[in-house]
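Partial complex: the chains shown occupy the same locations as in the complete assembly.
Chains: A, B and C, in written order; residue numbering restarts at 1 for each.
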Amino acid sequence: MQTQATQTAAIEVDTVSKTFGTDKALNEVSIRIAPGEMVALIGPSGSGKSTLLRHVAGLLAGDRDAGSVRIFGHQVQKNGTISPDIRKIRAEVGFIFQQFNLVGRLPLLTNVMTGMLARVGTWRSLLGWFSREEKERAMQALDCVGLAEHATQRAGTLSGGQQQRAAIARAMEQRARIILADEPIASLDPESARLVIECLAALNRNQGLTVLVSLHQVQFALQYCVRTIAMKDGCVVFDGPSQELTPTALRNIYGVRKSGVDLDGTAPLHIGVRPEPALLGAAA
Amino acid sequence: ESDPDQITIGIIPTESSSSAMKGFEPFRKDMEKALGIPVKLFIAPDYAGVIEAMRFNKVQIAWFGNKSAIEAVNRAGGEVFVQTVDAAGNPGYWSLVVVHKDSAYHTIDDIIRDGGKLTFGNGDPNSTSGNLIPTYYLWGQHDIDPLKHFKRVRNANHETNLMAVANKQVDFATNNTENWNKFAQVHPDMIRNVRIVWKSPLIPSDPMVWRKDLPREWKSKIKGFFLAYGRVGADKEKELAVLKGMSSGWAPFQDSSNHQLLPIMEINYAKDKMKIQNNDRMAQTEKSQKLAEIDAKINEIQSYGKLVQQFN
Amino acid sequence: MTAVTSPHKIPDTPLCRKLLRLLAGLAFTLVLAWAWRGAEMRPLDLITYSANMAAYVSGFLTPDFSEWPQYVHQTAVTIQIAMWGTLLAVIGAVPLGLLSATNVAPFWVYQPVRRAMDACRSINEMIFAMLFISAVGLGPFAGVLALFMHTLGTLAKLFSEAVEAIDPQPVEGIRATGANKIQEIAYGIIPQVVPLWISYTLYRFESNVRSASVVGMVGAGGIGMLLWDAIRSFNYAATAAMLIILVAVVILMDLGSTCIRKRFI
């Protein structure tokens, strides 16, 4: 299996474009990630990172006339049509969403157990008959992300970081061969963040999982990922070893923005404050 | 024709009625005892369902109004076998035209003369006394299309019409003696505001209809039971009391047949005829053809009636 | 995209959309005016003749509960019939509602299903009642079936429109795990719509209990028929008594509905 997998790319995105209205969120993006790689995806806000990841998982179809996505050689989508056996492929791809995408009304434990839906039969999952072992696994996953004691709490009432960790636990529970993580550490404190990224690194190192993780904290990309892909305005503007990401390169990526925010900081948001804070000033 | 293993009776209270179930219950029990098979009662405020049920042999016996009995006979294989008689011994009831007590009109001719100024509360299109009878005897005889002759025509049920007259919302309306009496009982003060200006010829009282294809022996058993009820036997007095409690109060049933429906049928045809005559959109040839058909039917009924008279 | 827009430019609604909006508004007003004439609206009459209304209402001020055992019995009859009619309809409306939601089923599925449900709603309950009378005879069961058909059409529509209004993110979350369509629905959609579905179901149950016509029509009695009889015989004291019972039943159901929904919101 290992030998075979090295022949085909784990993730292969071929000139995919995506237009929202008149806005090109992805502009002929092509990337190729080999099995067992751990790649960071960076880029300014709105550059199309999330859109790219959702295309890879077949959650969003690209524009009609161009591009295809393959995972381990299996077609995910082509020319804007998502392939019919997509569900089987998705089961092999764990996805950690930027907005968590938990089901707010269900308890945390159930949310985590939805990670195994592809393995559990339709009927059994419909009736909610999860075996003791499956429940124990889910509890173990929760324990790992430090949420075991919140197992019965509704996902919607968790704190931001707790929701993010819950989403991670769900993706882990899926036991996939590829993990797509969309800013998995954005809402986490430094220690939790380090733990999560180390966990991803360990899965990559020890079990050969392919990991594509979008990040805003560049130091994590430099530290944990050998390779980095950088996007800007829907295009791939950098793809190579992380150590080549010099400060100038980074400044290039994040530097000049679509609209008029200047980077010198001399003229930050020019929004005024009322000259007289009427109510409180008068009343105090 | 196999023996029925149970008899289902459908009851459609003639005009508006309530607590029919209570009144019929002892009768049902007696019938069950007499026939030796289960008898079930269903009371429905509308005849359509009962007629369909009779058509598919889900109901064997039903109490209808005259007009609905015609439908049952034509459509559901029904046949009139007895007739109800009210407690006062009246063989039927009467259709009325009413006005407010302060109204300037005292005869139907006054009303017709001033038709262009008046609002008319007509009965439900399916009501015999509220619509069919006045249409035939009043508007038909005077060659009037109410929709064109009067300023305004509203269709509503008897109660609403009576109220509307009492409240001066319509100038005149149709009604019938049964509804009038009931209203008078409940609202003695209101009835004083209403005056009768016209009373129709007698409308035969309601028939009981059975399915024509009931086995012969069962037919005689059933008819025997109905006619003997309250007339003969040891329980006569008790049975009379039961009859008194049924609907608005009955005397023993009277023998009858489809024959009782003929006058109403004739009126019905007359009404159809009027409708066709007043239809402006129908082609002239089609019109005359349909009118001829109806005339033929009316003729049949009339000649049959003459025949029967001849032999009686 | 690269063209820099002048800063602070307020985005304008395009002219053609403004025109369209104006036209739609005009058309709506015209239709309303047409309907105003057709409906012969004379709002002032309500004030002029308010004394009449007061006189009418005064008839209801002395409810007569003397026949209450019968009222309670008939209410129970209606509840029994409505319960099964509604239950069967819910069982059918869950799959059919999902199949007629545009965000669940493909075009060639939801179109025919929706149209079938439209027909279920628009075909008069009496016709269904008679249809079933022809098979099962007079009696409550025919009422159950007639209520079922009509309620099915209504619930499937309401269910599907609740599904169409959900938040798609959690569904995408479930989808990404490789769950199949049914699992997606069970874990992503149902938890979101369950409070509304419960609310619709109890609303239809309640309205089936109230509904006079079908149950009476099939000869099964019911409080609706009694009420109707009382109204038609101007027995407003009895009418008032039955109304009080009905209002109480409806309030109880509403409270129950609130209770049940609270656990799912």
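What we mean here is this: contacts are C-beta pairs under 8 Å (C-beta built on N, C-alpha and C of every residue); 3 or more make two chains touch, one makes a residue touch a chain.
The structure displayed is predicted, hence computed values, not measured ones.
Q: Assuming the shown chains are one of each kind, how would you write the subunit formula for the complete complex in this file?
A: When all copies are included, the complex reads A x2, B x1, C x2.
The criterion applied here is as follows: only the chains that are shown with their structure count from here on.
Q: With chain centres defined as C-alpha means, what is the inter-centre distance between chain A and chain B in Å?
A: Distance between chain centres: 78 Å.
Q: How far is the middle of chain A from the middle of chain C, if each middle is the mean of its Cα atoms, in Å?
A: 42
Q: With chain centres defined as C-alpha means, what is the inter-centre distance between chain B and chain C in Å?
A: Those two chain centres are 37 Å apart.
Q: For chain A, what residues touch not just one other chain but two or more?
A: Not one residue of chain A touches more than one other chain, so the list is empty.
Q: Where does chain C touch two or more other chains at once, residue-wise?
A: Residue numbers touching two or more other chains: none in chain C.
Q: Enumerate the contact residues on chain C facing chain B in the complex.
A: My answer: residues 52, 126, 129-130, 133-139, 216-221, 225-226, 228-235.
Q: Which of the residues in chain B come into contact with chain C in the complex?
A: Listed in rising order, the residues of chain B that touch chain C are 8, 10, 16-19, 21, 42-46, 48-50, 52-53, 55-56, 58-59, 157, 159, 163, 167, 182-183, 186-187.
Q: So in the complex, the part of chain C that touches chain A is made up of which residues?
A: On the chain C side, the touching residues are 1, 4, 7, 169-170, 172-180, 182-183, 186-188, 191-192, 194, 264-265.
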